[in-house]
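What follows is a short report on a single structure.
Only a single protein chain was left out; the remaining protein chains are all shown in position.
Lettered A and B in written order, each chain numbered from 1.
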Amino acid sequence: MTAITLNSINKSFGPVHVLKDISLEFNKGEFVVLVGPSGCGKSTLLRMIAGLEPVSSGDLIFGETRVNDLEPRERDIAMVFQSYALYPHMNVERNLGFSLELRKRDAAEKQKRTSHAAGILGLDKLLDRFPKALSGGQRQRVAMGRAIVRDPQIFLFDEPLSNLDAALRIEMRIEIAKLHQRLGTTMVYVTHDQVEAMTLADRIVVMNAGNVEQVGTPLDLYSNPANLFVAGFLGSPKMNFVSHDDPALSLPKALTHPKAKTYGIRPEHIQVTAPDDNAHLIGTIDVVERLGSDTIFYINHGAKQPFVVRVPGIDRTALGEKIGCIFQPNDLHRFNADGQSISEK
Amino acid sequence: MASRTSFSVAGTLRYAAIILYVLFALFPIYWLVKIAITPDRLIYTEGTHIWPSTFTLDNFTSVLFLTDFLVYFKNSMIVSLGTAFFTTLVATAAGYAFSRFHFRGKAIIIALMLITQMFPLLMIIAPIYKIMAGLRLLDSLTGLIIVYTAFNVPFATFLMQGFFDGIPKDLEEAAMIDGCTRFEALRKVIFPLTLPGLAATLGFIFTAAWSELLFALMLINSDDKMTFPVGLKTFVSKFAVDWGQMMAAGTLALIPSCIFFILIQRFLVQGLTAGAVKG
């Protein structure tokens, strides 16, 4: 059952064509994360779903109903803004209950639903406060609470955690995951954060310059990126790309492909060995980062970009040493001249 | 260390400068009040003393009860409050449209509004006289309110636009998602937040209308319709020698606009900081 269907959606701001022929289907109850570089049109897409931005062309369908021309308030959605957009002149309780107030729900129901949402998010003690007397994390909770109170068909989030510090971000990320499990509502979530995308999403939509590059489950995108862009965008540290004619590279025949122009291998899919003939790539260690759990080597192999290797545990190999790398054969990615992944062997 | 600056040379100079500014600003007003409370018989002998040896409120009572002062005052109140109210209403709607919509012709309309700030208003004093005569609005307070409202709308619109620009668009959008129509979002969320801006605009326009002289002089001629500036002007010619009464009338006329101004000046600086200066 689909909750949202986007059918050849286009969006232009005057002469600027921001979203180009986007077609997507989001299932009911699904958690969809939109990722992509800054300015690629994620917020614009989300705002069109919300009804805050008119659709230039194409069809936007919720369930069976075309909603292009419906006002935001008629779409049964809730949205959490990056800026939280709390009403400064209302206390937390009224902020939470404002949508019910507008729908003229009676006081008892309003009371029940606000206190329920406040309970979920631990806001019970703050109901009388005004937004300016709240910390960043508390404001974020109120913004989420406001959405929960609505009990909408669809939740929309635009980078809701980007104004929080790292610890709080992790905490709220877990909150959101729990919330999704509990409510089972369709959620569309825009973020810049890889970890948020990988951990929260049922499916990830990778966007670039107004186009959808690839849609899939997090692990699918991680293991089988469709092209160079997706391969390079997801994963941290980034996937290494080596040109097929790089002199430092010596792949056995079985791993190469005649059409492959670029080979990609993730830092965690590499073993370090002696710089001998068995090595797939040889270079010297420029920088070492020891994280405790992992050790990351930045290897100079003559190209501009360093070649990054991540090995588990603490590795004592010293700076400046010459080493060899061996790629795990199943995790090697091959890309043709157009940057598309070559799937057949 | 910072708390010791008041003993430094620069700090002393700063305070001296501030005191000079305050004296310069207040002295003329002080003088007005001083002459008003000096008894008539002392005006010439003590005319230039800084402090009168005795004082009296006779001038105020005679202005209030023996002259048309109260009529002028009432007329001015009607005109200024009417102008402030209608200008703010019209300018709020227009400022909102400028702040929140993109539409065809926006640049032209803004340009036209700017032009109205450019040309000498006196240029249209003659045509307005004739038009008002045609509409039978000469010598009427309604006519004066209409004219003043039009004069003040462009500036008030830019002021209000600045205040609206200072309110994040997110708030309105959140309200619309929460279930408001655009108008409800304006009324329930944006409007309460612009109250300081509205106060500033109201006060500003009130003061402007309260002060206007030349158009009132041209458009009003009967005694019972005169606004304060016009009335006081005729005072000056009628009672050319009664300094005390004139100063008393002046002091009284000062009260409403000063009260208004003291209340709003804080918002004015805030409001300008938030928006108007940005563009």
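The criterion applied here is as follows: contacts are C-beta pairs under 8 Å (C-beta built on N, C-alpha and C of every residue); 3 or more make two chains touch, one makes a residue touch a chain.
What we mean here is this: contacts and distances are computed from a predicted model.
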Query raised in the report: UniProt protein name for the omitted subunit, picking from "CO/xanthine dehydrogenase Mo-binding subunit", "Septum site-determining protein MinD", "Sn-glycerol-3-phosphate transport system permease protein UgpA" or "3-isopropylmalate dehydratase small subunit"?
Result: "Sn-glycerol-3-phosphate transport system permease protein UgpA"
Report summary line: Across the whole complex, the chain not displayed is touched by subunit B residues 14-15, 17-18, 21-22, 24-26, 28-29, 31-32, 35, 43-44, 47-48, 50, 89-91, 93-94, 96-98, 101, 103, 106, 109, 112-113, 116-131, 146-147, 149-151, 153-154, 157, 182, 207, 210-211, 213-214, 217-218, 228-229, 232-233, 236, 243, 246-247, 250, 253-254, 257-258, 260-262, 265-266, 268-269, 272-273, 276-278
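In this text, only the chains that are shown with their structure count from here on.
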Query raised in the report: Measuring from the mean C-alpha position of subunit A to the mean C-alpha position of subunit B, what distance in angstrom results?
Result: 54
Requested in this report: Sort out for me which residues of subunit B touch subunit A in the complex.
Outcome: 168, 170-171, 173-181, 184, 188-189, 192-193
Report summary line: In their shared complex, subunit B is touched by residues of subunit A numbered 47, 50-52, 71-73, 77-79, 81, 83, 85, 87-89, 98-99, 102-103, 146, 150
